[in-house]
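The other protein chains are all here in position, but one chain of the complex has been omitted.
Up next is chain A:
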Amino acid sequence: MNIETMETHSFDVLVLGSGGAGLRAAVEAASGGGLSVGLIGKSLLGKAHTVMAEGGAAASIGNVDAPDSWQTHFYDTMKSGHYINNFRTVEVFAKEAPARVLELEQWGAVFDRTPEGLIMQRAFGGHSFRRLAHIGDRTGMELLRTLQYRAISLNIEIFQEVTITRLLMDKDRIAGAFGYYREDGHFVMFKAKALVLATGGWGKVYKVTSNSWESTGDGAAMAYRLGGELQDMEMVQFHPTGMVWPPGVAGLLVTEGVRGEGGILYNSEKERFMLRYDPERQELSTRDVVARSIFREVQEGRGTPHGGAWLDISQKGADFIKQKLPGMYEQLLTLGDIDITKSPFEVAPTCHYTMGGVKAHAETCATNIPGLFAAGEVACGLHGANRLGGNSLADILVFGRRAGIAARDFAGSRKGDVVISEREIEEEAERVLKPFTRPDGENPYTIHQELQEAMSTHVGIVRDQKLLEDGLEKILKLQERAKNMGAQGGRTYNPGWHAVFDVENMLLLSELIIRGALERKESRGGHWRTDYPEELEEMGKWNFVHEISPDGDRIKQVPVPIMPPALQEICSRPVAPGKEPSKNLDQRKGASS
């Protein structure tokens, strides 16, 4: 491999990932004046995982429920995260989300409207007020498309279908990234003064998942290999309502918007079982609670024919459903042969979101690697033990922007040339081509399938010591086999070859998920251990942080940041701010419009 002839690009700010977080970061970095900005995605522009988001973006604009405020959004998010979130991240988030949503409107997003002609907001699980700005049931697409067209109108160099396989360092600072074009397999190297990691989550480690193919955790795995800190890896969100039947579509998401708009869950005995598990919030309880409740109903013999619960929105009538949930109506009709305006349908939990990730600074998104910033699903700090629906789309806007600013500042003040080690590049190029020397090696698709089986069985919704230990053993064995993965054919658009790197990343992160789950000997949010069924106060004081150290991988217990009194006061209230009994009257007035 001759590094002299390798395609090379240099940028002040390089953004890795063209989902919502990456696009927002690039837009910000490019708006700062004079810096060169590059943006890389492993899919085509506008196709990133963010495109799938349906329900909405949470921001306390208060267009529908006037008493909503950043304090209430803060309260809800901390509560839902079971208080292992970084309070400062949550505070910044809750305060800035409204401005970020309005900014999207300024850039061309057309949200559904209230009767007053403002952005409409809908109810969602765990949110005290109607808070999710939305466009029918395709909010993620609107967000992504708006940012996509914004980005192409700015001076940003965009690389589509380029997969990065390794991040590069210049001594102790970030230096760039190395990868290949999916189209023809040729190598490309990027030098960068600052790099924003916005590569999304790793929901593809589970068999039943709502996630797109991209969610293989490349960014988190690459950062970890460089010494980056990964936090709360045991925290995986299972969304309560994935499609169950037919098997061809199992896992496909049924948006929480269905419950937000009035959908009701029943068991096989026609009982509205959520009344038993969470009498106050019922169907609109947080996702960890609803998913566990469905799981329990099925385990206790009250499941639907294919092992789920019934979800019914038909009482709302066809006109309402087709206007509010057109995508869902069509999805279930064409893929599930069910007319949801007429009948209930089966749902069951599906892997949806990875709360853990690269530990990022609350204000700058800085990681422990100088020059590397992390934003969006790849980052960790905001969601704690359970993410609230709608908080992710707001997350990628708020922290995408902040990462863009911080990266711009870092690049602007960085002195000296960025130096990349030639040997490192040569090594990586050789490693990436290695699978072709093993055409009869292990099939990456098979390993991926076995990995998904193992993760779903051993570290899914229910966990215990024995399950986790057996799961870890399986993953470690798969890691051994994976060393022998092979590829057939040539370098032109070869998914079998590409899969090798996806699988390597997923195997690494799967191990960390299990190790984290073993470490957290309690139940909290998305992490449910039947051998430690209680949430323990002592455990709530810690985040688990994984890192590579000279003597191997290790897990550090890091104290959860302690809130200042003013924020503690908010969290300790018996009811959410704005929900106090005396104000109830006003609120109902606001809501009736």
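The definition used in the following text is that a contact is a pair of C-beta atoms (placed from the backbone, for glycine too) under 8 Å apart; a residue touches a chain by one contact, two chains touch by 3 or more; residues count from 1.
By definition in this document, contacts and distances are computed from a predicted model.
Missing chain, UniProt protein name, picked from "N-methylglutamate synthase subunit B", "Succinate dehydrogenase/fumarate reductase iron-sulfur subunit", "Amino acid ABC transporter permease" or "FAD-binding protein": "Succinate dehydrogenase/fumarate reductase iron-sulfur subunit".
In the complete complex, the hidden chain is touched by one of A:Ser36, A:Gln237, A:Gln331 or A:Ser392, namely A:Gln331.
Which of A:Val51, A:Ala291 or A:Val432 touches the hidden chain is settled by the complete complex: it is A:Val51.
Of A:Arg145, A:Arg302 or A:Arg414, it is A:Arg145 that touches the chain left out of the display. The chain not shown here touches chain A at positions 43-49, 51-52, 102-103, 105-108, 110, 112-113, 116-119, 135-136, 138, 140-142, 145, 149-150, 152-153, 160, 183-184, 212-214, 245-249, 252-253, 327, 331, 334-337, 443-446, 449, 487-490, 492-497, 499.
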